[in-house]
Each structure stands twice: as structure tokens, then as C-alpha cells.
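One structure, as C-alpha cells, below. Some questions next.
Excerpt of the complex: some chains, original placement.
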């Protein structure tokens, strides 16, 4: 764990990344591996988990989709405002691919961007399939292109690129692309589909999961998925681990710890 | 110098009506909300596991941040999140089909509430019920109702009269006199006491200008409270006849030995499950056995309470 487990940072820049979605840059010495996450405290509001999308030269970047109170408050911060980080926590992505493919849904592109830029700095590039409901929800497309990755776009409504889901597009692309490892992040239904498709052609890979997180450090149990803790054993899991996890794609726990079927 | 006895030291425990492989019990609130996690602690070597404290109704708990962790110790103000006793049946039903020894922890604001919850836990197959009389950060519960002997007596009496499984009273260290609380529990029919819950505490972030926990107050656990927990167990051992379960900052086999020598019969492990991982349950067994082997103890009872003067 980095010595910077708890640190206070100021917002130095905010950029619109998609509809209701912002990339926020903080002055911070935190060193995060792709796939790891931070617990970010918006003072007076809430403390929530966030993947790192940028990490370079004393700057940490997050890409945040406004969903509720905390994400809204986060995106309403102004330059100079302070937040507190705990972390980085969790197991990140393995960096062993020669020819990686990324499949992102919505703001799931956030951790995959840090993964892509890390691969690029190692001289490895690959393909990124990025999906969203419609054109204005596509997130970080330009950033993947700037890194020299091949970007393939899917929108549910066909407003940009392929009409259909990211997993539909993956299924198509699998036939034409050379790939040895798949990374995916996005809505759990999509992950479930992506993994089914990958496994059908024996393509190994990893997925980054989300669960409700309170402590972030493996003590409270709120992020449980069967016998695994997403904050500690994940958030990144191998496809073959996920196959053994019956709740994956099926059920989540709410703040009170009740098991609820996924929507 | 002592000679090595033959064979392995025996760290098993016949405790109340439970048969424990070893004295290390998962403390309440740590990975205790789901059957799967409780099972994973049991499989990792816990002698028994205590559930998260369960109430009559579902509760989301306090807003985040609920945890603050430093090398000195941990602070939490989870605020007793739990699915409620009805929903928790699902988890207990899973556990019932296994050989895990499960102690059901419950909290309420009134004696009658505790009794209802304890009966449910008994119905669900819990081996014992632990009464949380000591959470320091949930309004109307825990310490607020567990810091006078009269209130402890009323609650324990109500529960002990309602169930046949052993009743354990978990006591607060946030008092000038833990012995009077322990005595009240014993007189009212508790079969054991558990000491200690967390110590009421606060830290402040000077740059954010707020307490580090959303609830402001929280409970301190981990190595910082170990000397307080050992003192409480020692004090309780001087006055009680029922067994004491020691908890607070136990992270190594030697910590366990200190608690046992102070008078603890069994031990609960909370924060160390975070700092050393769930494997702590096998490390603790190894470390305790190694100590006993070197120091020539055959059974836990040979160490229990030995620092007390005759």
C-alpha cells in the first residue's frame, strides 16, 4: 500500500467527459495501478469509491458519472476545493497481454483508460470497444484515440458507430481482430454478456466489478459477492474466478446488506 | 527449566454448549453480514463466528466515511447497518446447513426488542446469542443503554428468560466501572461476558476541518485499545464466575496469551482480520501453539488467569 493511504488534495481542473460526466484532476502524489480505486470523501456529503482514470506527474484524474448526491457534489466542486482520498486499494489489472482488447460500457471506460495508457507506455497497443446508450454518453473516446488505440464505437440507438451494445460489437469484431486478452468494465449485465462471448472462444480476461463500498479495506463486508470482497479481492477479477461466483450478474447487496436481484 | 511435554498443545475449548476447535472467534461486525463471509472466516480457521449485530428493522447505517484506519488503530462509525432480523433468516439458513459454530449478535433499544431478536436467532439455529450493549456510535442503542448496571440487568434478564441458548453480554469500556456491568449481567443470567467493544473516539482532519467520520464520533479498535481490553478482562476476572471472552486489539498469538493470562476463556478478533487478512485465524492458532509448545503448556486452562494473585 502506498504511504499516502490518507491524503487531502485540491481540484485543479475539471473537464466535461460526456453528458453528466466529468473528468476531475487533483494534485496528488498517489500512485495507482490500473484497476485500483480510491475512496474519495466529498466533505459534508459522502465518501465513495472511484477508479483512477489518469495518474501522471503528481496528478490523479477521475472520470465521474453523475448518478446521485455524492457524484453530483463531486462534479460540482470548483478548482481549489479539497477532497480527501484513501487508497489506492484493491487488485488492479494484470499487465500480461501482447494484444489487449478493452470493452467498456458507459463510465466503465474510466479504469480502462489508465490501463490503455499504461500499456501504451510499455509499447503495447490494442483495440478498445466502447459502448453507451447514445452518442452523448460516450466517454473518453478522444483519450483512447490519442493513445494510438483503435477505437470501435457502439451505441444502443445507433447515434454513433455500430448500432447495438458493446457486447454485440465485440461478438462481431472477435472474428476479424487478433487478440490474446480481454479487459472489461461497465454495467454488470454487459460484463456478464462479454464474459460469455469471450469464453465461447476461449479468450481469457478480467473484469472490474462494482459493489456498494463503505470501508474499502476489507473489514465491513458491504461489498461482498459470495465469499469474495470486491474491495480487497477485486475490484478486478479473472473470468475464471467470476464463473465460480453465483451472485455475479445476478444479485447485489443494498446498504442494509440485503441481497437484491440485479436490475 | 521445564521439559517439553509430549504431543501438541491442545487449544480446543468446551465452551458453554459449544465445542470450539480453538479459542479464536470472529468478532461482531467484521465480515458478519453475509453467510458466505461468515463461512469464509470459519473455513479460514475461526473457532466460531459472531454475526453482525442484527436489529428488528433493516438499517442502512451511517453515511460514509464510516471507517478511518491508522497504524495505531482503527476507528469506525458504521452505525449498525443490517438487513433486519427477518431478512437475516436467509443467511442463517445457509449457515445452518454447515458445521460453522454461529453466535448471533443482536441490538435493540428495549429489553423486549432484545428478547424478540434472541428468540429469532435461536429459531434460526444460533449456538448462542450475543447482546450488543456497547456500540458507542448509534443513537439509542449500544453504550447508551448498556452503561448502567440496572439497564444491563433488565436486558439480560429479559433475554435469559426467553431463550434456552447461552446469552453473552458484550460490555462497553466507556464506563468508570466495567465490573458492575459484568456483575449485573452475571446476576441476570448471562452465561458469559464479552469485553470489550470499541472505545468512543474522534479524529479531525485539519485540512478538511471536519471530524474524519461522517458520524463525528466513532469507536476505536485495534492495537490502541489492547491495553484497555486486557485491563477490563483482568478486572472482570477478579469479580465474575462466568467465563470472559476477550476482545480488543488481538492480532498475534502473544496478544491472545496476554488476554488468557488476564482471565479470558475465548477470544474475539476484529480489526486484525483487516490488518492480517482472514488468514489471521490460522496464524493465531500457529502462534498460540508455538508459544505453548515452547513454554510447555498443554491446555489453555493452564494459562487462564495465572497473573492474578491468589
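As written, the chains take the letters A and B, and residue 1 is the first residue of each chain.
We take it that a residue touches a chain if its C-beta (ideal position, glycine included) is under 8 Å from a C-beta of that chain, and two chains touch if they have at least 3 such contacts.
As the structure is a prediction and not an experimental result, all values here were calculated from the model.
A single instance of every chain kind is placed in view; the whole complex contains them as A x2, B x2.
Here is the rule we use: only the chains that are shown with their structure count from here on.
Spacing of chain A relative to chain B, judged by their CA centroids, is 37 angstrom. For chain B in complex with chain A, the residues that touch the partner chain are 29-34, 36-37, 39-40, 52, 58-61, 63-70, 74, 76, 78, 81-84, 87, 90, 205, 207-210, 214, 270-271, 273-274, 277. Contacts from chain A toward chain B in the complex involve residues 5-6, 8, 39, 41, 43-44, 46-48, 82, 84, 86, 214-222, 224, 226-227, 229, 253-259.
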